[in-house]
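I have a structure here, written as C-alpha cells, and I will follow up with some questions on it.
Missing here: one protein chain of the complex. Every other protein chain is in place.
Right, chain A next:
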C-alpha cells in the first residue's frame, strides 16, 4: 500500500462539562502503516485513549471532534454516518481494552463474547460460527478452547481473559488493532505472552496502535512512538531513536522515571506537581528548562532529526538527567543515593515464623494461600516482597498486620507475640504497625476531610489548633501544603491521595509501615515521586518498610533486601543486588526474564513463551 493505513492530523477533541469545556486532545496527529506498531504513550488524562478511540468514532459521549485529516483505509472518517461507523468497528478496526474482567461481559459466555463481531457483521452463523470461535481462541493461545468457549469470564485467569478479548478483537480480521493498555493488569510473565501475541498479529500485517503508560512495554514492540502530554503530541519519532535520546523534557522525565532493572540504582528525581499553564506549553509548570517564553506561548512542532518531531523550544537541551544517567543527580531536594544512607540494623522488628494460611474456594475445596513462610524485617530496613498475583504476598501482609490469623506459625512484633493473642492485647500496640495500600481513596472515609483522615492516627488527647498543626506538619513531611487540610479525598489527584495515605500511616509514629502495591495505580512520574518520598521518610525516621509489589523494578529502587514468593512459598530471599543480579531460584530467573526492559529493543525481546528459564540478558 502506498499511503498510510490510518492518518490523523490536526485532531482536537473537546468535552463540554458544567465547569466549561475540557480540551482533551489538541492538534494531535499520526500516521500508521500496515504491519507497523505505533505506540501512544502518556499519563492518565494525557488524551492518549481519546485519540485512539476517535478512530472508532467512540471518543465519548458529548465529545466534539474536529480534524484536518481523519482517514482510514483511504476513507474520510469525518463524513461517516452512524451505520457506516458500525460497519467499520470490529470489522476493519479491532479494539482491545485493559482489564478483561470488566471488558468482557461477565454475564455472557466467553464464546458468545468472542463471536459477537462475527455475528454483528454477518460473517458466520450456526456451527460455522462456533467452529470459528474455537479456532480463534486457539489462535490467541487459549488452551483447551472447546471448554473455555462455554465458560464465563470470571472462570478464566487474567491472562486467558486478555487472550479471549484479543481473539474477539481479531475475529473479523481487521487491518488495524487498537490495544489500550492491554497488559496493565497482568503479571509480567503473562504480560510478555500477551505482547508476543500482539506482535504476531503485527508480523502478519495487522497495524497495531498500542496505547500505554509503560515505556518498557512500548520499547518491546513499537516501531514508532508518540508521546502525549496535556492533550498534545509533545514528541514523535522512531522508537529506538526516541527512547535512547528523548528530545522533549517530558519524554526525558518519563524515561528517567521508569524503574529499571539495569543500570545504576537512582533515587528518582522529585517533580513538583503544579497545574498546567493555560496558554503556554502544558509541561512548563513541571519542566526544569521552562522559561517565560515556554509559559506564555505554545511551542509549534518542529522537526528533530530524521522522522522525528518535537514540540519544544529547548529540544534535547536537557543533558543532566535522562540519557547520560549521571552519578551525581541534579539538585532536587529528594536526591540522595539510596543505599549509602541505609541504616538497617540486625534487630528484627517483625519476625515471621513458618506461617501458613488456607482459604476455602467457592467450590468448597481448600486453597493454600501461604505455606510455611518465614522472614525477618529488621529495624530500619526495607524488605521487598515480590510475586505474581496469587503468590500469597498480600495474604502474608494481612497476617503481618494481624488482620487475619495464620493457621500455623507465628508473627512476633519486637520479640513479643503478635499473632495468636487476643485483639484486646494487640490493640495498644497497633499504632506500631501501619498500612499504605494500593487504592488510598477506598481506604478513606469519603466524607472525611484530609485533616480528619490524617488525624485519625493521632492520639485522642491532642485537640483543636494543636491537632490541626500536627496534621499540617505531617502533610508537610509528605510534601503537601496546609491548603489541602479541608479538602475531600475525592478532589485530590492520585499522587496527592497516596501522600495523604502515607501521612496517615506516619501519624501514630509507627516502627513498621506495610506498603501493599503503593504505586501500582499511579503514573510513572508520580510513582517516582512517591518512591522518593518513601525512601526519604525511611532515611529520616528509621521506619521499617515491608514493601509488597509485583514490580521488580520498583522493589529494586526502594528495598535493601527482597523476598520472592511463588504459590504461597518463599523461593528466594536476600540482598537486592544478589537476588536480582544473580538469581538462584529458577522462578526468580523466569520472573526477571519476563520484565520488559527499556533498552532491550524489540528485536532482542524474548520471542517464545516467557516461562522458558533462561537467565536475564
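Just so it is clear, contacts are C-beta pairs under 8 Å (C-beta built on N, C-alpha and C of every residue); 3 or more make two chains touch, one makes a residue touch a chain; residues count from 1.
Operating definition for what follows: contacts and distances are computed from a predicted model.
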The complex's invisible chain, by UniProt name, from "ABC transporter permease", "Alpha-D-ribose 1-methylphosphonate 5-phosphate C-P lyase", "NADH-quinone oxidoreductase" or "Multicomponent Na+:H+ antiporter subunit B": "ABC transporter permease"
Of A:30, A:72, A:95 or A:375, the residue in touch with the unshown chain: A:95
Chain not shown: contacting residue from A:8, A:63 or A:104: A:104
On chain A, residues whose C-beta touches the chain left out of the figure: 56, 58, 86-91, 93-95, 97, 99, 102-108, 116-117, 120-121, 152, 154-155, 165, 168-169, 361-365
